[in-house]
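The complex appears here without one of its protein chains, the remainder shown in place.
Think of it as A and B in the order they're written, each chain with its own count starting at 1.
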Amino acid sequence: MLEQLPLYEQAILTLAAMVMFTSFALLAQNRVVPMIHIFAWQGLLVAVTTALVAFDSGKHDLYLSAIMTIALKALFIPWLLHRLVKRLGIDREEHGAEHPATVLMIGAGLVIFCYYVAQPIEQLSASVTRNTIAISMAVVLLGMLMLISRGKAVAQVVGFMSLENGLFFAAVAATHGMPMVVELGVAFDVLVGAVIFGVFFFQIRDSIDSLDVDQLNRLSEQDE
Amino acid sequence: MTALYLTLLIPLFASILLGVFGNHRGAATFNVLATLAGFVASVWLALIVLKHGPLGGEAGQFHIDSFNVYLIALTALVGATTSFFSAPYMAQEEANGRLGPGRLRLYHASYQGFLFTMQLALTTNNLGVLWVAMEGATLATVLLVSLYRTPESVEAAWKYFIICGVGIALALFGTVLLYFAAARVIPDAEHALLWSVLAANSGSLEPVVMAIAFVFLLVGYGTKVGLVPMHTWLPDAHSEGPTPMSAVLSGLLLNVALYALVRVKILTDGALAAGGTHSPHLAGNLMMGFGIVSFTVAGLFLHRQRDIKRLFSYSSIEHMGLMTFAFGLGGPLATFGGLLHMTVHSLTKSAIFVAVGHASHIARTQAIEGIRGLIQTQPAVGWGLLIGTVAIAGFPPFGVFTSEFLLLSATMKTHPWLTLPLLSGLGVAFAGLFRHLHPMVYGERPEGQVAVPANMWPVVLHLVLVLWLGISIPAFLADWFNQAAILITGEGLL
Partner (left out) sequence: MNDWLLALIEMALFVALAPLFSAWVKRVKCWLQNRRAPSLLQPYRDLRRLFAKQVVLSHNASPVFRATPYIIAGATLLAAAVVPFISVNLPTAAIADVIVLAGFFALARFFQALAGMDVGTAFGGMGSSREMTISALAEPAMLMAVFTLAMVAHSTNLSTVIDYLLAQGLVLRPSLLFALLSLLLVGIAETGRIPVDNPATHLELTMIHEAMILEYSGRHLALIEWAVQLKLLIYGVLIVNIFFPWGIATHNSLHALAVAAGVVFFKLMVLGVLLAVGETVLAKMRLFRVPAFLVLALTLALIGLLSHIILEVG
């Protein structure tokens, strides 16, 4: 039971719930600058959870992963996105979903689905983080929901990055991190991906004069 | 090992060098030379494996066995011939004003970078590094799709990035679950992601976790293979990017993604078979399902196409569906056919795209309506396109016929009722291809259409190879196919 765990293990579970809350907050957020800030908080929370798991399990590689996560997900990528938003001049637009209440309800449904799918996996793990496997899967699917429900490029990219947060969290929760070479490779890929996304925003804006990706619809199978 | 390092490092260094000097006059020539050097290194590697057997040891970071050795050489070959085609082609595009020298630098650097990630994905033993390489391949090519900066190409590139990015992210989740299952069985954490170690211990992996992991990996890597319904990026990306890139995407990336999928399937089959669950053939059945749906849908979509590159990219989806079905069916006959199909499809499709590139230069458009009278204008291009399409549609004596025949025989043995959808699908695809092709090669030659400087010998080389593979497979290659079939299904054909 929860009350028998030491305090820092309870803190791991509480932080995991807060990470899930930031995913919901991202789904509900309409403006792009607060969205980037919530994403930065999510990265920070995931990093702190990783550090606590490192302390708990004694795997010191995880401290390095936590530092990498802070540097990349909580500092560099939000800074990059912020700079892009400023240069594109879109910080005052509405970037919300069509029906936010429905999206939130679907999100809650996804969390329940993830709990169900993760049950057989959780039964096999003996670590304190086994309950957080479902949470990490939920963060991944909520990131995908954000990608689907948004029509503006920056919001989609934030959803994509939040999905990557969930994947990193899943690695920490299920297996206490992956081998260092893989973690470095994944971090490198995310970094390059973020930079390329930045390049893309300008290309999209130059070609259709807005960042509304719903308007990217010239290539279709319909007969003209 | 030197051969292995050379195969990997040549494209990497070439990419870095071209990133700095790529807008120089001789960049295209350097590109060709680099790919030729890579091809030589890969042939050397293949010879070493031929003489000494699998490379990489029990738990090394690299693992070359009969499954990937010919794929490595094939990748290097297609990369080389396509770069030979791309040199005058991109020069012509630059002359037409579609791109500037800065973008050429990006093009050349990304081309070599893409080849590096392909070779890394093929040679690595570490499933995590395989994932990193697949994601790296996406990143290397995404800026190439939007190279021409038209609204359509930006849209295609965005779609490619988002769909493949999400797909690959799901594959990473599957890899994490795989690692979770592996870490419980293999004590050394550093070895728990090595394929060779996992394959040796696949019987003790937890079946339920492996099944869930396989589903995520199938959806994830299946996105890059182009399985329906995750295929929507493929026609756009292949048609909007420059033609050499379409050739390598169709010929190489789809193959490597399927290779990754089959590697994971070997592990899943071992885990499910030993685990005694109620669905030991889950992996195969899922692959069969996705394969046949892709095959059917793509065949039907072929008829509606108006753009020549979209037409052939749907043909790629159709063939990848067929290959996925073959590997899902299992058994030595179908697996041998699938392996052969991977090889010949790659060669044929890249040859077709080379011919298509020249055809679109002649007609100055990519629309099927606008391309007419190719044989009259430039017989080499016209005949190349015609014979290439004949080959890909499955006519004997080309290699595609042989592999499809093997697959149909295997289907008739195990799932006879599936033969009918396969045959009708093949017929539908054949009809679709030729219906569009006939006016293009035989129609009335329009006014003022002249021949362009074209380099058709890559096409000739590839088609001759496919013909050779169709008539008589060389002994060492058949041996490798056989050993790979043993690796994948447990029993060999020969």
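We adopt the following convention: a contact is a pair of C-beta atoms (placed from the backbone, for glycine too) under 8 Å apart; a residue touches a chain by one contact, two chains touch by 3 or more.
Because the structure is predicted, anything quoted here is derived from the model rather than measured.
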- [ ] From the touch rule at the top of the page, work out which displayed chains the omitted chain touches.
- [x] A
TODO: Would you mind spotting which of A:Leu64, A:Leu80, A:Leu104 or A:Leu191 touches the chain that isn't drawn?
DONE: A:Leu104
Open item on the list: Using the document's contact rule, name the residues of chain A that touch the chain not shown here.
Closed with: 1-3, 7, 10-11, 13-14, 16-18, 20-21, 24, 28, 100-101, 104, 108, 111-112, 115, 131-132, 134-135
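Methods note: only the chains that are shown with their structure count from here on.
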Task: Centre distance in Å when chain A and chain B are each reduced to the mean of their C-alpha atoms - done: 31
TODO: Using the touch definition up top, name the residues of chain A that touch chain B in the complex.
DONE: 117, 120-121, 124-125, 137, 140, 144, 147, 153, 156, 160, 163-164, 167, 170-171, 174-175, 178-179, 181-182, 185-186, 188-189, 192-193, 196-197, 199-200, 203-204, 206-208, 213, 216-219, 221, 223
Task: List of chain B residues in touch with chain A within their complex - done: 126, 128-129, 131-132, 135-136, 139, 142-143, 146, 149-152, 154-159, 161-162, 165-166, 169-170, 172-173, 176-177, 179-180, 183-184, 189-190, 192-193, 206, 208-209, 212, 235-236, 240, 301, 304
